[in-house]
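Structure first, commentary second.
Just one protein chain is left out here, and the rest sit where they should.
Here is chain A:
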């Protein structure tokens, strides 16, 4: 059953599928056991080396654990228990975390660096910009008002109309 889980981890198997997987895994399981006295892989640090093991070695570990778990569980060592738990439910395969640990600080640092770079670009471009044109000044705008009144421009609703109280062309405070 453990080997079945290896063949198709955590997916509900339909009976046909299941029979196939069982047949496949039993055939597969027979091979290494028959070919040699299967080398015993130490279970003390399965967590660290699981990802790097080949499928055959993982199968050997599965078989070892399957045999171990048939014993009284009180006689199992902590390492064997951890190995059994890790192989069945550890963060590998379909349960691997989407983002590896340490991603969040990286994302925060990256976003902060991008914002800082944008600020640097913004202020450096503004610092090298030419001075604003001479027409954008309070004096110029007041002179423009005088000139408009002189010419009686926009006499119905605008600057030259009776009782006009707006700012005219002045936009500076």
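As a working rule, a contact is a pair of C-beta atoms (placed from the backbone, for glycine too) under 8 Å apart; a residue touches a chain by one contact, two chains touch by 3 or more; residues count from 1.
FYI, contacts and distances are computed from a predicted model.
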* To do: Could you check which of "Eukaryotic translation initiation factor 3 subunit I", "Cytochrome c oxidase subunit 6, mitochondrial", "tRNA (guanine-N(7)-)-methyltransferase non-catalytic subunit" or "C-3 sterol dehydrogenase" matches the UniProt name for the chain that's left out?
  => "Cytochrome c oxidase subunit 6, mitochondrial"
* Asked: Where the complex has a chain not shown, which of A:43, A:84 or A:159 is the residue touching it?
  -> A:84
* **Those residues of chain A which, in the complete complex, touch the missing chain** => 1-2, 4-5, 12-13, 18, 66, 69-70, 72-76, 78, 81-82, 84-85, 87-89
